[in-house]
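Read the structure below first, then the notes.
For this depiction, one protein chain was excluded, whereas all remaining protein chains were kept in their positions.
Naming follows writing order (A, B, C, D and E), and every chain is counted from residue 1.
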């Protein structure tokens, strides 16, 4: 039987701003290279960068009824995350649903399927990460579930987890780990600022990251293309 | 033997403006969710939105000779629609052909294959919906047909049918149905304006579309994530 | 054993500007429709157009260590070309590596894999042609080779070959042929200017390219859609 | 509104045996290289070869209700042809439906979607050409149409057209052309018998098809890899 | 840090035989159309059908080191389930690993990547469901985890869950639900036996499943193709 879980826990808002600021690549690294959704999810416009709590929604193929049910469960700052029960690229979501979600304060949509009205969504600056852009309409016959754990684009997402999405893609952070990952991300960014400066000044990664000894140990050989001279 | 049908019937121009204004998603819905071309056809730049009569062109793989033949059959407001006889992503079409088509008043191109010179086509604002962007050149050895019914990106297209194309994709409307679909599209848009206002004001789709009784009938259950309390 | 070839020969700089100006489609035609990389390589932003000497880099799947080794071999005007030893879409390259390459004067990156930090790369205007955008991080465990011949996106590339890349894709020109192809490209462009003018004036390709006799020889038949009258 | 067309015309049975015997590649050539369905349709077991009248069925994504409706329209020798209204790989069809169709004398199934129970279907020797093998179940909520023209795997199919299917794929022959194509196929086969004998005896295609003069005209040059000597 | 969970709980063996006997399509239906792995996982030979407890293994792209670690955790009747941390089709597994697993009583392998030595694996009758067949070798540099929850081909799998795999694909059943699903599957099979008999005797699904009233309610119209007469 289809169910809707209401009143889900959400991550502390303090972490969300930090995670949005860090962005997907940094957050993904900071939590040990976990949580990335498949790279076929692409933003409908660029640039875009958001982080918020996931309201999850499992839909039947070609049927967007459950999205209307999910809308009621969304609140300010949330991100709606939709996955079909079997692969589908239909246009489950368009401008009217975006208007409705925006009225509730929702930040954006992540959908492992298709989206339409992308001109309007772009004008509204309502960001969507989707598998496809497709005008293909859907029906309202089969119910799915709201706020249950789902696998979306290859990643497990629990309701209330943090979704971070930007031009590089989409990453999920477990709700309980949101603050720790936010701190680790900030740390990583601070460190990168120094690295960036040294690289911009012409220092090589080989030196900065102290790779030369290990390269030698791996047997890397340099061969002069002109003289044929070899060195390690 | 290869043939060219000349002097094809075209849809009434009155319908074209209305269909372009409605856009692909609306037109597709207004004619009963039919006529959509496969979503792998993408515009080379955004935004773009056109509607016009189809001049159809069937080409051999890797051979764009027939496009030159088709150009002569194109007139003001037309949209050239090209499909290869077997899947091919070569760059059949580029800036010079666009210059030629524009000189004849053609609005744009839909091609189930590749296109090139996309920088120039973007500068010219000559819109193209294609399967691929590819610089791969083509030969001029094998003739195809012009203005015969073709299957393009999974949809059947007769010469003179209306092609509607925008950022969401491409849709075909049978020539005979163009005016009826234009009217249905306009009606749909009018109704959406009211819906949009109510959704923006915070009314839920569940209420606006009167879905709650049917949800209950389907057995949808609400479970409070904190208390575990259930309700329907 | 992994090797790095140093001190590779590069093409005469005189040819590079001409090839960049001509662009991928023209260069590809001018050298006999050879050298195109697969069309799934797409620029991360548009417009972009560069030509430069290839520094080649073969990497293990999910491992970007060798890119750091390759950076040292890059000089002003070069283009780094990276191919994995088996298909991989991970994000091998991001903003920090771009900062490092830019400090050395590198023009851009061509990679048969994924890239990340595309917002930053776009801001920096550091152009990348890649198979995917993916935040997926990589490790530094397995060494590949630098400046050996590689197959990248289906094309054979020797270190020092010219890479031409623009919005249409990527093309390789053998170093030894760079000047001849540059001349052929310029010639082709000059000729196209006249063609463009005639097409813009409404002359048909059928006449301009003198195709009508050959069409007749192929048996092309024109059928009037209204009267059914046939002619050749 | 969904419709079922009953009492459709079928091709003369005399043509079917000849078309089955000729097979897909020959039939496709004999009718001028037209009518092939996309090569992603694959037989679930090999060898298999059938020809019969198409009963067409358009289904909603993830919904096989209409197949039950179509079954009633199928008679002895028919082939059921199913296409979804948007791309879907769910398992619309399994052993029970095959038992039902076999009871009505149906020869096999062509489906631009998924199929399941392939072990049982193989044991029954009920041939299926499908896009996917998938156990994913479907619902029965949305009706499609039966015996209307459909586009299946890129080809237009009218009810009553001949479907020819074998290990090479699937081809459609218009009902009205069935006898002419059967004759042309038989002729082609007769000619191939002689060709086969001559090729088996070591005669080259270059001589048998008298290609040498045309090769010379195209400028083909032979270069001895050892001596470098050239000849045309 | 990489971890291995030892001593995992396994499902009751009584349920496994019943689930294997029912097969993937039935089990998937019996548990409410959940748990199917993506249909791109294909058996390397047919027929094959197994059910067993999952030992899960998360591997780095192009690196099969962790599979050796996982082997030690496998016992009689188990099925090894392997997923890479980013998409990869390399040949992680071959005949020697199969010999090792068989020595421990392992029934088979499910891998969201590539496999090699398929001739030998077929001779041994060691069944594998994989995304690809590829001879591409892997390294042993980066460790993953064993017996942690993984997402494999789009489905969440906990160690000790039941894997059911046959010619239709692969399905996962939660360990705690194994017996209930086994019972539901048996019930479903019993019912299908009667249905099969009635369908074989020529009864239509429309009657057997009592669909006719609902079809009428949906407005299904029958049109005689010859006379044009309509009925509902």
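For this structure, a couple of remarks:
One rule holds in what follows: contacts are C-beta pairs under 8 Å (C-beta built on N, C-alpha and C of every residue); 3 or more make two chains touch, one makes a residue touch a chain.
Predicted, not measured: the structure shown is a model, and the values here were computed from it.
Across the entire complex, contacts from the unshown chain go to B, C, D, E. Checked against the full complex, the one of B:8, B:27, B:44 or B:60 touching the unshown chain is B:60. Touching the chain that is not shown, out of E:35, E:94, E:108 or E:169: E:94 (per the contact rule at the top). One chain is missing from the display, and on chain E it is touched by residues 1-9, 65, 68-69, 71-72, 89, 91, 94-97, 99-100, 102-104, 114, 116-119, 122, 132-137, 140, 143, 147, 159. Listed here are the chain D residues that touch the chain not shown: 23-25, 28-29, 33, 36, 39, 42, 46-47, 49, 166-169, 171, 192, 195-196, 199-202, 204-206, 209, 211, 215, 218-227. Residues 33-34, 36, 38, 85-87, 149, 151, 154-156 of chain C touch the missing chain (whole complex, contact as defined above).
FYI, only the chains that are shown with their structure count from here on.
Looking at chain C and chain D, the chains that touch each of them are A, B, E.
The chain pair with more C-beta contacts between its two chains, of B-C and A-E, is B-C. Computed centre separation for the pair chain C/chain E is 42 angstrom, with centres defined by C-alpha atoms.
In chain A, the residues that touch at least two other chains are 33, 36, 85-87, 89, 134, 136. By the document's touch criterion, interfaces exist between A-B, A-C, A-D, A-E, B-C, B-D, C-E, D-E.
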